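All protein chains of the complex are present and in place, except for one that has been dropped.
When the chains are written out, they are named A and B in that same order, and each has its own residue count from 1.
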Amino acid sequence: MWLNQFLILGALLFCIGVYGVLARRNGVMVLMSIELILNSVNINLVAFGAFNGTPVGQVFALFVIAVAAAEVGVGLAIVLLIYRNRTSIDLDAADLLKG
Amino acid sequence: MVAQNIFFGIIAFVMVVAALRVVTTKNIVHAALYLVIVLAGVAAQFILTGAEFVGVTQILVYIGAVVVLFLFGIMLTRARIGREVEVDNEKRWLAGLVALVLFAVMSFALVDAFEDSRIESVSGGTPQLTSEVSDAIFKDYLIPFEAASFLLLAALIGAIVVARRE
Partner (left out) sequence: MGDPLYAGGIGLTVVLVTLLKVLVTFVLLLVATMFMVWFERKIVADMQHRIGPNRAGPWGLLQTLADGTKLFFKEDLLPDRADRIVFRLAPVLAVVPAFLAFAIVPIGGNFAEGGTVSMFGRETFLQLADPPVGVLFFLAMSGIGVYGVMLAGWSSGSKYPLLGGVRATAQIVSYEAALGLSLASVILVNGTLSTHQIVAEQAGAGFGGIIPNWNLVVTGVVPAIIFLIAGTAELNRPPFDLVEAEQELVGGFNTEYSSIRFALFFLAEFMNTVTMSALVVTLFLGGPSGPVWGPEPVRTWFFPIFWFLLKLVVFLFVFVWFRGTLPRLRYDQLMDLGWKALIPLALGWFLLLGAVRVARNEGWNLVVTFGAITVVVVVAVTLLNLSLRAAQRQRLADAEVNA
């Protein structure tokens, strides 16, 4: 297995995730795109760990998974709050602070 | 080795198609289900590189908890069946352009830097054992580990405070 096949898969997922974050206006769907980005990073970490023969890549992937779980918890709570206050989870409409 | 590459190709293809559906489908529950396919594919890739513990943790945390949480949130807010209107904003072709340029730059940099180096070349192809991973966490990375647990606690409290009815 080449190292690059994992890295390019990761890059592809990352770019799809970036497209999702930019193009979506539904809050939950933006969060899903962020999950894609985090997973692409994990693929890279594990592939580099296997390439260098150290377990550190896997350790960092585990940390990323833990952080992603925390991020989703807080992110969804915020989306629910936006929904409760404005009965819509359209992020483009959440611009109350705009001058 | 050939078999591994074939499996890699199949899984990667399914993952990319599913990831594209995640960011293009109009139905929010379908998007979550396509996300499950991508996450399962990532777990399969981990197992392919010999990182079985991370692979199973991936299934356990992402598929078993994170996406379930997504679906739960969707069903609590709007569980309508069928397409939603206006899930994308008007400038999505610009977003597509950004993503394409980013991918071009990244893949050029990667191909330029690593060319055809193989995963087996440095490590000799022996996968890292779960016990080595746990040794690394509880020896060298103990403080980050504690920080991560503190982060989870803070997120737990934060989520309850934010979502609580006044």
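Going forward, a residue touches a chain if its C-beta (ideal position, glycine included) is under 8 Å from a C-beta of that chain, and two chains touch if they have at least 3 such contacts.
This structure is a prediction, so every number in the text was calculated from the model and none was measured.
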item: Chain not shown, its touching partners among those shown; value: B
item: Which of B:V68, B:A147 or B:V161 contacts the chain that the document leaves out; value: B:V68
item: On chain B, residues whose C-beta touches the chain left out of the figure; value: 27, 29-30, 33, 36, 52-53, 56-57, 59-60, 63-65, 68, 71-72, 75-76, 79, 81-82, 130
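The working rule: only the chains that are shown with their structure count from here on.
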item: Chain centre separation in whole Å, for chain B relative to chain A (CA means); value: 7
item: Chain B to chain A touching residues, read off their complex; value: 1, 4-5, 8, 12, 15-16, 19-20, 22-23, 28, 31-32, 35, 38-39, 42, 45-46, 48-51, 53-54, 57-58, 61-62, 65-66, 69-70, 73-74, 76-77, 84, 86-89, 91-92, 94-96, 98-100, 102-103, 106-107, 110-111, 114-124, 126-129, 132-133, 135-137, 140-141, 144-145, 148, 151-152, 154-156, 158-160, 162-163
item: Residue ranges of chain A in contact with chain B within the complex; value: 1-9, 11-20, 22-26, 28-29, 31-33, 35-36, 39, 42-43, 46-47, 49-59, 61-63, 65-74, 76-81, 83, 89-90, 92
